[in-house]
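This part shows chain A:
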Amino acid sequence: MRARTAAAVVVGCAALALTACSPATSADTSAGPGASGSPESGTVTVLAAASLTEPLTALAQQYEQDHPGVTVRLGFGSSTTLAQQIAEGAPADLYASAGEAALDLLPADARGDTTPIARNTVEIATPPDDPGHVASVEDLADPDLDVVLCAQSVPCGAAADEVLHRAGVTPHVVSREVDVKATLTKVTLGEADAALVYHSDVVGAGDAVRGVEVPADDNVVLTYPLVRLADRPEVTAFAGLLTSPAGEQALTAAGFLAP
Partner candidate 1 sequence: MSTAGPASARATRRTAGRPALSRAALVVPAVAAVGLVVLPLLGLLLRTDWADLGRHLSAPVVWPAIRLSLLTTVVTVLACFVLGTPLAWLLARADGRLATWLRAVMTVPVVLPPVVGGVALLMAYGRRGLVGRPVLEAFGVSLPFTPSAVVLAQVFVSLPFYVLAVEGAMRAVDARYDAVAATLGASPLRTFTRVALPLAAPGVVSGAALAWARALGEFGATITFAGNFAGRTQTAPLAVYVALQSDPQAALALSIAMLAVSVLVLGLLRGRWMR
Partner candidate 2 sequence: MSLDADVRVSRGAFDVHVPLLVEPGRVAAVLGPNGAGKTSVLHALAGLLPLAGGHVRVDGHTWADDRRRLGPAEREVGLLAADHLLFPHLTALGNVAFGPRSRGEERRAAAARAHAELEALGIDDLADRRPAALSHGQAQRVALARALATDPRLLLLDEPLSALDPATRPQVRATLASRLGDYGGVTVVVTHDPLDALTLADHLVFVEDGRVVQEGTPTEVVARPRDPYVAHVVGLNLYPGTTSGPDTLDTPLGAVVTGGVEHTGPTWAAFAPSAVALYPEEPHGSTRNAWPARVVGVELVGQTVRVRLAVEGTDAALLAEVTAGSVATLGLRPGAAVWAGVKATEVSAYPR
């Protein structure tokens, strides 16, 4: 009989998409110390736009060093996909989106506690040797250039479309990638001549790409809202770090604009 029960538990876990059975869920640490004071233990799960990869990873490491009992788990991807995953029940304590459009996909009761943490603009990225000789948005109209954009459905794709619309340029687009990091990769690998990504991505890529700024008239400014989906002390504390001057400093160092 016992064997059968164990099997049933295993099957149940599998059916619940495994996450419900992982040993360190956020639920079992809710009985921590009071709301005031520094959290001693727990796990914070953060789902964030791909463009936030570098600064959030650095901040999470710093936070874990300062709070040895707390684990910060990070997941990056397209804001749209992550919002859909949260709506489908993916466990998340904090959600940081590129732009505000993806927030509509969150369940209605989860949109309440929203704080902007950064802003970003669109920029052209080319390989360091700039094989396509790109100096401006208008240069992207060259039909011999292979241009890569984000998919229309993700924020960086919508922003790129808006920039191109404002500049009145129709480039030769060869691919619409699923998120901004994949878009940038096509340029760092030298497969594309140019891509429209965020300024922060160009900064983060360092020498691997060359950035060409888009004039403010044609550009789009995206706000990055942070959505708090749980109010356990360690979650509040990590959210506090992101909105603190230290957090802002880390984000601006990574190429973001202050909120």
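Please note the rule applied: a residue touches a chain if its C-beta (ideal position, glycine included) is under 8 Å from a C-beta of that chain, and two chains touch if they have at least 3 such contacts; residues count from 1.
On how the list was made: all candidates are chains of the complex that A comes from, given by their letters.
Bear in mind the structure is a predicted one, so any value in this text is a computation, not a measurement.
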Complex partner of chain A (touching, any copy) among 1 or 2: 1
Contact set on chain A toward candidate 1 in their complex: 3-4, 7-8, 10-11, 14-15, 78, 80-81, 84, 146, 148, 151-154, 173-178, 182, 186, 189-192
